[in-house]
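Following: one structure in structure tokens, then a few remarks.
Every protein chain except one is present and positioned as in the full complex.
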Amino acid sequence: MTTETFAEFEPDFITGLKAIFEERIVFNKVLGLKILALTPTGVTGRIDMRPELIGHYTHNRLHGGVISAALDAMAGLAVMAALGARHMDEEPLQRLHRFGKLGTIDLRVDYLRPAIGQHFLLTAEVMRLGSRVASVRMEFRGDKGALLSTGSAAYIVS
Amino acid sequence: MTTETFAEFEPDFITGLKAIFEERIVFNKVLGLKILALTPTGVTGRIDMRPELIGHYTHNRLHGGVISAALDAMAGLAVMAALGARHMDEEPLQRLHRFGKLGTIDLRVDYLRPAIGQHFLLTAEVMRLGSRVASVRMEFRGDKGALLSTGSAAYIVS
Amino acid sequence: MTTETFAEFEPDFITGLKAIFEERIVFNKVLGLKILALTPTGVTGRIDMRPELIGHYTHNRLHGGVISAALDAMAGLAVMAALGARHMDEEPLQRLHRFGKLGTIDLRVDYLRPAIGQHFLLTAEVMRLGSRVASVRMEFRGDKGALLSTGSAAYIVS
Partner (left out) sequence: MTTETFAEFEPDFITGLKAIFEERIVFNKVLGLKILALTPTGVTGRIDMRPELIGHYTHNRLHGGVISAALDAMAGLAVMAALGARHMDEEPLQRLHRFGKLGTIDLRVDYLRPAIGQHFLLTAEVMRLGSRVASVRMEFRGDKGALLSTGSAAYIVS
């Protein structure tokens, strides 16, 4: 996915969410994590390969921690988008405040194939958004679409 | 734990392992991950808080991804130490090559409490080292010893 | 899915696998787990609700342990089918012996919605079949197709 898609969200919400996610959550910036698509049921992001992200120096392989960190961030973003869609009655800024209340309960990552490539695409889909807990599934793909890692995570929402 | 402990490993093995882990695995350097202790059954590491590692800007809270990335790295190191102890008959350099063959199969992290503090201590303990798979449990603690996160991971060894 | 599908596998392999899975693995029989479909990339099974499987007596809800046990069993079966397809050169009986060497490394189950219904459908899909480790994703659905639980698991194969 190369074009950006932001469903029915207002420009203010999108701009605010991108600013928080890509800039103010400093470690996401270290990861170079960018939002490509944002919809009530799922989100897509991208990471470009950079030397700082290497885990396996002999193969220029992405560090597994970059994958777990980025999948966790994307899953949180997916929950945020789902919450944003559920509360369209609230002002964009008010909805953005919900991000601060989001907390990861736990995370699982399965490493299927070595993460080698120029860039990587990440997707996260909310399997269930409850009043207190959200469950999300994530995928981490290579620049040719190969599935490199999958993830599952639970979030506390309020 | 503040003093370094390196069991019976030779200086060459320790020096080589620290060089690989703290310097050549570039993303570990981004995390600022340092080895404090290394024994056949477990390892201890430390991360000092830095602005780049922030996940929650309003609370200067550590990014969950730093925790998952660092726990994965520490668990891999624990497996490496266990393998190193099992193959003391090999030359240090030969044993270090095993690091390149290590692969994370999957990882789980439970986030118990907000990671806020000046520094953090990480421990990883090998629960079982098989001929093909190793299972590890990890803990992430605050500068006062509070348990902030726990983890479990499986590694392919050969 | 209600009709049975068994891809290109020989009758002897199918009959043998069903006998092992549904009868000789005694606890699968306790669960009432039946194989509906078996292909190299995935499998489908079914469980009919019975009083012995109740976890929550006030709601006649299926015990979470029935879900984790059945998803683990189905994931192992999916790996077995993938191995069976990879070794079609071997005699059916020879391929069936591989079942005995299969071992679960670890399992994760996410409980999304209460499991209430007359029967349940389970699917397992092999995400990657390596020479030593296989990774599988599973789904547990209600009699109307609602997604009730999801799972991820890793298996040692040899």
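Just a few scattered comments:
Chains: A, B and C, in written order; residue numbering restarts at 1 for each.
We adopt the following convention: a contact is a pair of C-beta atoms (placed from the backbone, for glycine too) under 8 Å apart; a residue touches a chain by one contact, two chains touch by 3 or more.
It should be emphasised that the depicted structure is a prediction, and the values quoted were computed from it without experimental measurement.
The hidden chain makes contact, of the residues C:I14, C:I35, C:A73 or C:L148, with C:A73. Residue C:D106 is the one among C:D106, C:E125 or C:E139 that touches the chain not shown. In the full complex, chain A contacts the hidden chain through residues 105-106, 108, 132-133, 135, 152, 154, 156, 158. Seen from chain B, the chain kept out of the figure touches residues 108, 110, 112-113, 127-128, 135, 137, 147, 150, 152, 154. Hidden from this view is one chain, which touches chain C at 24-28, 30-31, 51-58, 63-66, 68-70, 72-73, 100, 103-111.
Keep this in mind: only the chains that are shown with their structure count from here on.
Residues touching across the chain A-chain B interface largely coincide between the two copies, over half of the numbers being common to both. For this pair, chain B with chain C, the centres built from the Cα atoms lie 35 Å apart.
Centroid to centroid, with C-alpha atoms defining each point, chain A and chain B lie 25 Å apart. Residues of chain B found to touch two or more other chains are 105-106, 108.
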